[in-house]
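Working notes for the structure below.
Only a single protein chain was left out; the remaining protein chains are all shown in position.
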Amino acid sequence: MGTMEKTAAGSSLIGKRIPKMDAPEKAGGKTRYIHDIDLPGQLHAKILRSSEVHAKILSIDTSAARALPGVHAVITAADVPWQRPIGVAKDHLPLKADRVRSPRDEIAAVAAESEEIASAALKLIKVAYEPLPVVVTAEESLKPGATLVHGEDLIVPGPNGEPHVVHKASRDNVAMTFNYDQGDIAEGEAASDVVVEDVFWLHYVTHCCMGVSGVIAEFDASENLLLYSNTQVPFLHKREFAELLGMDPGRIRIIQPPIGGGFGSKLDIYPFEPIAIYLAKITRRPIKLIFTREEEFIASPTRQPVLLKMRSGCSKDGKLTFRDVETVHDNGAYTSWGATTPFVMMQTISSLYRVPNCNYRTRAIYTNNPYAGSFRGYGNLQATFAVEAHMDKLAEAIGMDPLEFRLLNAQAPGEVTPQGMHFKSCGFRDCLRTAASRSDYQAKFRAARAKWEDGNPIKRGVGMASMLHVGGGAKIYPSDGCGTIIKIDDFAHVTLITGSSEIGQGSETVLAQLACEELALPMSAVSVVNSDTDIKPWDVGVHASRTTFIAGNSVVGAARKAKAKILGAAAAKFDRPAETLDLRESCVVDKASGKKLIEIDKLIRSLHFSDKADLVMTTFYYEPPSEKQDKEFRGDVSAAYAWATQVVEVEVDTETGIVKLLKVTGAHDVGRVINRLGIEGQIEGGVVMGQGYALTENLIVENGVIRNPNFRDYKLVTAPEIPDMDVSFIETMDGEGPQGAKGVGEAPAICIAAAVANAIYNGTGVRITALPFTPENVYRALHSNSQPPTWIASA
Amino acid sequence: MSVNIEIAFKLNGIDMRAKVSPGMSTLEMLRDELHLTGSKYGCGEGECGACTINVDGLSINSCLMFAADCDGREIVTIEGLASDPRTEALKKSFVAYGAVQCGFCTPGIIMQARNLLEKTAHPTPEQIRRGIEGNLCRCTGYKKIIEAIIEASAASP
Partner (left out) sequence: MDAQLASTGRPLAPPGEDITVVQTYEVPRSLAEAVALLRAGNVTVVAGGTDLMPQSKTGRARFQPVLMNIQRIPELRGIGETDGCVRFGALTTVTELLNNVMVKTRFNALWQAADHFASDQLRNAATIGGNICNASPAGDTLVPLLVFNARVVLASEANGAVTTRTLPLAAFFVGPGRTQRRPTELLTAVNVPVPPEGFVSEFHKFGTRPALDVATIAIGLGAVRDGDRLRDVRVAFGAVAPTPIRAPKTEAALDGKVLSTAIEPALAAADADIQPISDIRASAWYRRELVHNVLRRMLDHVGKH
């Protein structure tokens, strides 16, 4: 794409604080989220969920529910024999036919005149179960003779009624495995002067978007499907729904209302959406289905919990030699994106700092626990937790300063990792140095250790952790591209139609900024259209922190074409070469002198009403120059990579276990800051999300049941608890990124927990390898009343 | 068999009458019966503040208040504050300071911030944090929200 030179100060929007375009409407309470949308004639739907953790369904009696006045339909699996499985492994039917495997399992669904009637109808549905043994630990799941969670083939009727196996039985409860190798572990271990080993437990947390999940489905008179969905991947879902329903994808339209938070929770299809579509088909009415908050906790995917064993080593002169990692991923009852987090985890294990030898293995195993989806960071929080714990441990073992140890092993621009990732722009070392110096890390680190035995129950400590994440998309799908259509009307108003989606992160505003930068028009001249698959061009979706980079480059491409058209028209009009012209402050100008020739809107009108009448309408599809990984997981999967280092300062009350996060000092290699206000907001929000993961959030799952499906007992961070935040940006001006920018959406959440673990050790001398660091967990660790996580027998 | 309760109350300055069932919350009445969707359902349990409204001058979680109890009261929602100068100052500063991301928590926080500023015209940052401790935000990390409230309080007399 080519980096823009920084344009003259004062006229450029890049790096400025630009308020979010939809903020005024949101601040006034006028924005209509999916919960606020009502279609004429709509019915309300509710789902009956299992009251057993693992059981055969013997019978479902819906007769009393159907008879309730106001009920239009009650459906079970028997009513939708044509339903197809969802999820990456296709092991998951939306309505459960003969078996339930977790408390969230959907057994029946009701469509009624009101939510109240639908809820009352649910209570009238009688289900008879035959309980089955419940499998909730890795040991139970993997032992010989274990109860199998998917012990039979999943069979659906084919096009001619013949039985069709869509998911083969899993005879050992292993849903997926991953194995990645670089170099030679034995050699690496032999070359090590120090080896450390730990087992880490990364726990269940959940997204807690402030807006609960919901969907509205409607078939029109020609059987076209209209879906109001909070999906983050509308085009992928369009295609998947078409397969699920046996429809032509061209007859499915998805409209994305403003979303009350995403964070990755909307990257997969979950049963409630197909169920709403089934009800819409059967009742021939629009169906609105909105979760309660309790349902949101129970039925939404979690972050992937991971049991991780890691051995790593270094030489006495401080060079990393190897990392050997094995994980057990609790896959839960059905497979969603959580099982694929190894794709990201192995990148961190193999390439966060320079490691010549590495082996990474995962087994994702079926249990009756809640299942995991994708969640901001996508496995990177878990992997970084382990890597950065060992960075501190190894440094301590060889007597090296932890910052120096990290600097020694941090990659520099131009390096290519054994996995094939090419770090074209790389501000890793600058991130380390900046975060360390702004936080006074080294001095505080030494001072804290000196106070371990001073008898004061209140301890302070500092901890450092860095992260590596994709910053230029992630080519996990055949295309990682995004399309843009631009039209500029007779009044120089720009309609920017982008395939990318706004999920609250501010992408609309950044894209408008990039367009305005090319076209020299003000932000007020731009409208962004991005929420209707009938109108906007294809984009793979909002994930992997890709939108600024990829949608941004797509916008820049379309805007440059529009600029070329405008300058071409001006060149013809003023009879001079287009290269001597430029756009500045809403005008066509002489490039050299800046002298104004004509306002852009006038020029466009003159083109429109000329004898060679034309409009300014341009398109561009940007495909990043990255590659899909091969079967050995090798490949330059992103067009750019991003780094951050965070130093945290904590205060630990050793008499209660309370850990207060006092300060977070972060340095982020973002390539280039486009919207300073937006990027700060992303980072501050990500830090606090990381704080929750480290200290306060804990989804308590016991025997497959979520014990705290509410905000009273699942603790999000509140305003009085936030740390001081100091954020620096390292602008490495990525050659491919739009204006040099790289992606940042996930980065700030990724290394907080890792840094907090190191800070607790620095303050107290106690290393805790299991999350969360709630007061009781910390207290137990400090007073030797807890067990570190134990590994299970490997296969 | 559900009884219907007739109530009369003032809503955003307008005299209103409504019929509500005993179990209906004020939030449900506002959203489902009166189609005022600015107050949000976040949890239904008073733990998140997305439903915050003003009742007789006090900040209340409308999800916890029985709709029948609105009888005789003065209710103000975000929709009723379109011309309120203090709310205008808050909206302006929220926009300018980047305090809005997905925006779902925003109406509730602006209602709560307005109530806070009515009681304490120039709160300290600590008072602001305590003042919005009952409002959850998952996107912003609160920092810009606090800055925006400080700015709005400075802008007001």
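Order of writing sets the labels: A and B. Residues in every chain begin at 1.
Definition applied: contacts are C-beta pairs under 8 Å (C-beta built on N, C-alpha and C of every residue); 3 or more make two chains touch, one makes a residue touch a chain.
This is a predicted model, so every value here is computed, not measured.
In the complete complex, the residue from A:Gly188, A:Pro624, A:Pro709 or A:Gly740 that touches the missing chain is A:Pro709. Which of A:Glu294, A:Glu585 or A:Glu623 touches the hidden chain is settled by the complete complex: it is A:Glu294.
Per the touch definition above, the residue from A:Glu240, A:Glu721 or A:Asp734 contacting the chain not shown is A:Glu721. If you put the missing chain back, the residues of subunit B touching it would be 1-3, 5, 22-23, 25, 44-47, 49, 52, 58-61, 63-66, 68-69, 71-72, 112, 115-116, 130-131, 133-135.
Although one chain is hidden here, its contacts on subunit A can still be listed: residues 49-53, 103-104, 120, 123, 131, 294, 298, 655-656, 658, 695-696, 700, 705-709, 712-713, 715, 718, 720-721, 775-776, 779-780, 783, 785.
Everything that follows uses one rule, which is that only the chains that are shown with their structure count from here on.
Work out the mean CA point of subunit A and of subunit B, and you get 30 Å between them. For subunit B in complex with subunit A, the residues that touch the partner chain are 31-32, 35, 37-45, 47-48, 50, 77-79, 82, 90-91, 94-98, 100-107, 110, 126, 128-130, 132-146.
Within the complex formed with subunit B, the subunit A residues making contact are 17, 19-20, 22-33, 35-36, 38, 115, 207-212, 258-263, 292-293, 503-506, 677-678, 680-681, 684-689, 710-712, 716-720, 722, 725.
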